[in-house]
Each structure stands twice: as structure tokens, then as C-alpha cells.
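Here it is, the structure, as C-alpha cells.
With one protein chain held back, the other chains of the complex are shown just where they sit.
To keep things simple, chains are lettered A, B and C as they appear, and every chain counts its residues starting from 1.
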């Protein structure tokens, strides 16, 4: 790889990416463009502008954007159509944000004539893979710089020395090491490392940042109604909302009721297992409600196929293959299945648990006429079941006859 | 089908199966053998003996058995190795009991020289299919009698008239119609029909029988430790237990903490959707804990394959194909995956929620040495990630180059 | 089911469906509408008109249509995008025609105000299922009449007696029983039953009707070039053709070279195994060529997913679920994968074998620059492979470390 001339850096404004910024300037002597996105992580963005300027970035090279709506509409919602859960449980909150960040990095690189992008993910995690696969998929010639894999700033002390040597301000609380590492966006907050590294040990309560402890949640349940159109949530309690607004509102509900905490050991794409604490308050409610509306509006054949495809779909997102033909194929199938997933679900929120308690839709496939224990007026002829069973049994009977012959 | 001469009836001792018993005698003039099983449904079995005798069944034709251990060991536990959930949520509590009942019906038929078996499932549900597919798979020549599909006792009144005409005692509370229909065994209780038939309406609280309302559960969490060997739970809080004993204990924990309630609309094999209220207190805890122990002891490749196979496995059980070659193939794969699923999980029980909060095992694949944020002493070379990503990206880059050519 | 008033009959003009026609008139006293389709079965249709008129069908109730283009364009080609083969081998020639016939039956029923449709498939085969599932999926209230399941004309003699009693002309060669049963359309000819019923016995050569014996095929290979656009064949040897014209031309090539014979025992949906002789001359060439063009234009990730989905897709078509949400979901995924499947394949035809020997495309993903054994000018850095392998191996090494610990 020849040396980069101009690099777009995914810049949070924090200490680590500030060090990266400076390191790119000193190591490669290249022009740095910063990209700072509001993905709902709950931090002010303007300080990032000031800091970038202070580190010598020209104003026209500072890009700060609120991409929350795009994030939820084009990434979170399509993924939730699939009921995606990695390894049965993880709602992929970090994974789903990466392809969007890479998309904007590549777009800004093209707008600014940059030949490289850089990110602050380490060499042990999944995020480097997600950032880079997305970047290469969108621009096959882009250079990708991952300073954590390259530099020799391999201890906290050396990082701080580098920061001091380059006049990068260090907040007081960054002097010591953080007790764990955090990633956050509108969908979730993840915490990893340090105090969490022994999976036998219960996570200390101060790790949780997005949700109240279920023990402290209200003592009475709250009920909300979530309306869906073609698989996407569109309203809460009758009030239509944009995707990001709706997820923000669900997060508030979830936070209050202690919903969406997950303590998970997962298999990383790079081959090791890691332990994470995830908080996905709104997403957890959304998954429950989405399953609820599917349960009356989606045909059994479609649902079972979708359930079967889900683990691979979730794995693709987890591993960073959002921009891959196979993810797009699965998305086409999933989206096809959602055409009638329209209606409303009532969910109870209580002490950490979101539970569907009612659902209705003018697209419903539930037929009380057919299922009723009462007289069904001929809608269903119970005698049909005899033939249904006999023919489903035929191959099993032929097997049994063979076994009997063998004796 | 020629007329049956001797029929083994799945007999609960209740009104409905007593009517069936008498109807078999009168309709077919055949000898009836009763089979009454303790599957953990929580009812006394001896009254069934008395009632059968009263209805004219000879003592040697009355079979009453406690099959709880076989149920949990050979059916429930193998299924939980798969983390089986039908349509994403249902723990298959009714489905998994049917093949065992059929197995015993067929065995008793062979022991007693009966040429037919009979059950009390209706023509609209899944249970008829499960009973009969299992029966045919185990004895291809068996006759199966499903009175609900045959007789003309199509209303509550006619049933009661038939009962009265044949001196079948009718308990006072059976005069009126039950507000919903119940099935129970050691794994779960299901409730369906009548007051539950509108899926928009919240289930009334009196429907729940196996669990306290989460609102009434203890205000402080309880922690338990569940030990597993090769995928099966073997001990709670250090105390070894037989399968049925262990599930009974988990049910007690679950009941107390309001765990395992599910309000579901599901797609029946016979083609319609139905709404059920399921309570699976112990099973819900068991699933959570099993996932917990798998998370540190099962390789990612194995786990992802297993997750992908699960929906079909669950569907097979739901649809009644327990005794099918494809279920056995899947079971072989699943059991293979469980060889190292040994260790202990700590689970928090609180207000309806069972949550893994710690797990440990001498079979653990979790390597703190590899994953640590601290110095890993060379266990992992972050530079390897660069090549890993480059080659994973290559096909995506080739795709992007093609797209670029096309422009 | 109340009695039908007006029935649309899938009418071939042959003896069997003529008997059905008359039986519908006499049994139900209903008005009969005939539908006779040219699906490429190689028979004149006008005799069917005369015969229908002779049997008393009013001219406006006689529907004769050439639906070959629709058949290939909307059914055969979409299916071939999937490389569908049932049980690894069968190209589904009969299965794929049924949904189209049912579609026209239902449309004609709606145009003519008929309340029922009828077909001549027996109660043992798959075709009854395919006809009827398609009919019900397109019109949930339609009545379906399957005379072979209903009537008492259960022997050849009784059928002939019925025909004679109703002045239905019987061709001389129909007096005796046919030595096997045939179904044909533009995609294939299938032969079943009678002389073919012992699967140990080689099929007599006279069974084959669409292809020369490979021994009699030309002694020198012939090469053709098939061009594809978005997964569908569009030209042969540079000459653009409509779908049906193209398949007809491929059939001629295949017939001449003895290509596409298959002697198969398959598992029917109704539960038994049956043996069929299939001839799919053009389809066999098309499958080979389609795989050939996919091999250079389709990404590995997409192809592997598609291969994995194919067996379920083929099973759905075989079982008659063309008009099902899950088939449509799979079709959406498959069609998505075909967007770049454009280019040309050279196929050698020789003595029963069609073999891809060359393929090229401006959508090709094959990069000689990357794969070359020669100097690749830096397109690929072999050192990347080291990291790629190390991280792919990591989980395997962690497993091996565990195994070692256990010793």
C-alpha cells in the first residue's frame, strides 16, 4: 500500500481518536478529514468540531452530521424485519451501525478527494472487520488505516505520552484507565473489557447506563400500543413518528422499565469469545412487538422460512457483510415477507420484561371462524384431518414396515 | 378400516375421555384398555382407576404409570439441547409429550394384543396429528380411532346427554362449559379457546395456573446455579437431581417468580392460526441457562449451525414428526454438539425474567488470555487481522470493481 | 361441498378427460367449460375442440390456448434461475406446468362464472395436489372436483363401458391398456407406471420419446453458444429468441444428442416412492449453461446461499406450493442474485452429455489479474493469507487447547 495522501477519519472527539488524528498527521504526513456522526450515542458533537480545529483540521475538512434517521430507517428497521438475533440473543446494536459509518466515510472520501479512511477500532474486535469490509465493498481501491494494528502505542502510558507530546488535551477522568469500554448509538449501548472479562463474575451495576435496574423500575406495568406498516414500526399509542423519533421513544419506555439488558458471551468473527453487557431498551420492545404483529399477519410457511434464514442473516451483519450480495438476497426475501405485516400490538412493560398481550390487524390471517371451539358453521371439516394424517403418515409407515421386515 | 377389536385409550379419567371410553364400547363393541400417565400434569391418577373400573374396564386392562422421568430424560432434555422454540417463542410443552404417550399406547397395544389405539384430541388441533403420526411410525398396522372426528356428539349438550344416558358421572363444575381448554404436563400448561379466542384481548389473569403474576412475585431477585453435563441439567445449587426432579424444582422457582408466561398466536400444522397462553416456568429458566452454558463451551461454528437447524427441528416436533428420520438426523447433529456443554450457570430470577449473570466451566472456550484489553503476551497478533480482512474483502472488492466498470 | 353448477375442466381431448367430461355432466348435471392448453406437449389442439363439441359443450365454453410463451417465461425460466433439481436430479418438468394450468382454470372460471374446476389427476399422485393447492391459493372459494378420487370407474373395463354407454369414441389403440403413462410439455416428457413399476428393471427403450438413444446420437460433438441476460437464456449462437422458441430450439439440440434422460425413483408428496423416466432435453442443456454463466458472474457468497436454498425451493414446486409466500420469498432472493447473470456460455453436446467448455461476460467476476500463476503486479498480497488463516484457525486452536487440557 502506498502512503495515503488524504484520510477521512471516523472521529468521535474523544482522546483516542484525537491521538489517531495526530498520529495520522505525524506518521503519514497526510491531510486529515474528520467525520463525526450523531448516531444517537448521546454526546454533544460540537466539542468534536472545536477539538478538530484545535488539532489543526481545516474547517472545510470537518464533517459533523446527524444521521439518526438514516440509521434507523435504512439499517435498524430492515434488520428488525428479520427478528435478527446473533447467537440467539444479541440484537446487533454495534454491528448495524458500522456499515453506515463506513458508507459516509467513503462518500466523504469521494467528495473530498481522499484516498484513505481510518478508524479507531482495535485489532482484536469485530468492528475493524465491519468498518473495512464495508469500506472495500463501497470503494474497492480505498486505503484503510487502522492505527491500533499498526502503531507502537501499545500501552495506556505510551498513548498518554503521545498525547502530551502533541498537546492533545487529556480530560482528568481519562488519566486513569476506564474500568470497561463502551460503544453507544440509538439502538444500544455495549460495555466490554476490564471488569467484565471474567464471565463467571456478575457485571457490577455501574456498568449499566441506558436502563434502570429492573428492581428500581415502576411497580406497576405500563401498556403501550405499537403500530406497524409493512414490518416497520410507525406509531406509538396512535401517534405517528419518524423512525428515529420512534426508537428514541421506545428507548425511554425501555429505560424506565429496565428492559433490554443482556449479559452475553459471544463468538467473535476473529475467532475468540468475548463477554459483553448490552442494553437495547427500545430494540427489545420492538422485537417483541414485531414478532407479535407477525404472528397474526404472516403465513406459517413464510414465517418458518424466515426463522430458518435468520441466523445466517444475523451472522452476516455481525461479521460485517452488510454490503454483500448474500445479505441483499436475504433482505429481498425478508422484505417480501413483510408486505402484509401491518397492524397494532399491545405490549406490557414491567420490571425488565416486554410482553405482547394483544394484537390486531385488518391484514390478520387469524380466523376465529376456523379455530373456534364453538360451532364453525362448516368452515373446517374435521374429517379432512383423517386424510391429512394418513398421507403424512404414509412414509413413516413404510419405514416402520421396513424395520419390521428387518427383525 | 375394519372394525377394531381391542382398543388402548389414552384415558385421563376426566369426563371427555370417559365418554370416549363408553362410546368405543357402544359404537364398536370392542374391548377397551385404558392408559393413564403421570406426566406431571398435577392430577391424582388413582381416581382414573376407579372410574375406569366403574365404566366396566377389567383391572388387567387398566394401565396407570408414572412416566415423568422418561418424559424429561428422553424427550424434554433432548429437545432443550436444541434450544427449540417454535415460531421463535413457544417451548413446545404440549408437542413433546405426545410422542411418549403414543409410544406407551403402542407398547401396551402390543402387550395386550390390541389392534387399535384411541385418543381424545379434536379434529382441529395439532395433537391428533402428533398422536397418530407417532402411532403409525411405531406400528404401521395399528388402527387409530379419533372419536372427535367421527362421532356426532358435536355439542356440549349432546355430550352431556350421552354421559347421562350411560351413567357417566358428571362433576358439578363440568355441567357448564369451561371458559377455556387446558393441557398440562411437567414442562408446561397451555390454555386455549373460548375466552382466549380474540387475540386482541388480553388474557384474563385467571387463565394463568402455573405461575404467579410477575407483579406478585418477590421484590428481590433470587439467584440459582444450574449445572450441566453434556447439554443436560444435572444439578441445582450443587445438588444433583434426576431429570424430573430437577425440572420440578425449576418449576417451583419459576412459579414463584412469575417466569415463563407466553401469550402466543401460532400457525397450526392443520393450517389455521390459534392463540394459546403457555406457562413454562422451569423450561424458560432451563432454556436461558442452557444458552448460557453453551455460550462458553460451544464453538461458534457449531453454535451457528445449530441455531440454523433449530427452526426445522422445532417445526418437526410441533408437527408431530418426533419419530421421523429427519428428526433423528437433526438430533444426532445436536447431540454431537453437546459433548462439551458441561459447566455451571448462575441465573437471576426476578419478576418474570430469568437472566444469565455468570457462567463457568472447565470445558470453557473463553480465553481471557486472547480477548483481554490488557497485554496478551503474544497470544494474538493484531496484525493477522489485516490479512484476514483483506482476503474476506477480496470478493467484495471484485464486486465493487464490476459495479464501477458498469458505470 | 354443495353441488357444482358450472365446472371448468382441464381437458386434453383424450379418452380419459372425455370420460370425465361426460361424468361431470351426468354425475353433477352441471355445465362444463373445457380448457385445453398448448404447453408444448406436441399434440394438435383442434381435435379437442371437435371432440368437446361432439360431447355437447357449447362453443363459447370451449377454451383452447397456446400458453407456451407464458409457461417458459413466467414459470420455467424463474425456476431455472434457481438451478432447481428435486432430490438432486429431477428438473421438475411436470410440477412446473401445473400452477399455470390452474391459474388459467381459475381465470376462466371467473370469466365464465363457474364455481368449480376439475382435473384428471389420480388420487395417488402429486398432480392432484399441485392442481388443487394452486386453485385454492388463487380462489379460496372454488370447488375442486377430482373424479378419480370420487367415482367408481376403478378399472379399465369400467371406464371403457362408461365410454361406450355415453358414445365417447375410443381410438383403437386405447382399447388395450397403455404400457405406461405419459405427461408431456415443452420442458419435458415423463413416463410412469406399468412396465416401469419395478425399479430394478431397466426401462425399455421404447419408453423414451423425446430423445434419441445416446448410442444413436451423432459421433461428433456439436458446440452451441447460449447467451443469458439476468439469469434467463435469450439467444442461441447469437440469434435472439423468445423464451418458448429458445426452449424449443434447445429441445431439438438435446433430442438429437440424446441429452436429458433420467431414470429416477422419487419421494412423492403423498408419501410413497415412485419411479419415473424423464426426458428433459433442452432443460438439461439450459441447467448446465446457466450454472456456467453463474460461475463467472455470481459472487461466491450469493451462490452458496442460493445452493443452500435450492432444495427447499425445488421441494415447494414439487409439492405444489408455487403460489405460496415462502416460494415467493425464495424467488425474491433468487431473482436478486441474478441481476448480473449476463453473458455467454459455450456448451458441448455429445452422446447424452451437455458440458460447459467456455464462458465469458462483461459482468464477469473472474479476475485473471488476481488468480494468475504469473506475476500479478501486486493485485494480491500472498502474505495476507497468513493472517487470514491464523484468524480462521483461532477457534479451532482454542478447541484443540481444550481437548489437550482434558487429557
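As a working rule, a contact is a pair of C-beta atoms (placed from the backbone, for glycine too) under 8 Å apart; a residue touches a chain by one contact, two chains touch by 3 or more.
All figures in this text were calculated on a predicted structure; none of them were measured in a lab.
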(message) Need the list of shown chains touched by the one chain that isn't shown.
(response) A, B, C
(message) With the missing chain put back, one of B:29, B:113, B:204 or B:301 would touch it. Which one?
(response) B:301
(message) Can you tell me which of C:162, C:208 or C:380 touches the chain that was removed from the display?
(response) C:380
(request) Please give every residue of subunit A in contact with the chain that is not shown. (result) 299-301, 340, 362-365, 367, 370, 380-381, 383-388, 390-392, 394-395, 398-399, 401-402, 405-406
(request) Spell out, residue by residue, where the missing chain touches subunit C. (result) 83, 87-89, 122-124, 128-129, 132-133, 136-140, 146, 148-149, 154-155, 181, 192-194, 197-203, 214-215, 219-221, 261, 263-268, 270-275, 291, 295-296, 299-300, 303-304, 307-308, 310-312, 315, 320-321, 323-325, 346, 350-353, 355-360, 365-368, 370-373, 375, 380, 382-386, 388-389, 392-393, 396-401, 404
(message) For subunit B, which positions touch the chain that isn't shown here?
(response) 267, 270-273, 298-299, 301-302, 304-306, 312, 321, 324-326, 328-330, 332-337, 391-395, 398
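What we mean here is this: only the chains that are shown with their structure count from here on.
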(request) Find the geometric centre of each of subunit A and subunit C from their Cα atoms only, then give the gap between the two centres in Å, rounded to an integer. (result) 42
(message) Quick check: how many Å separate the C-alpha centres of subunit A and subunit B?
(response) 31
(request) Two or more other chains in contact with one residue: find those residues in subunit B. (result) 299-300, 364-365, 367, 370, 380, 383-386, 388, 392, 398-399, 401
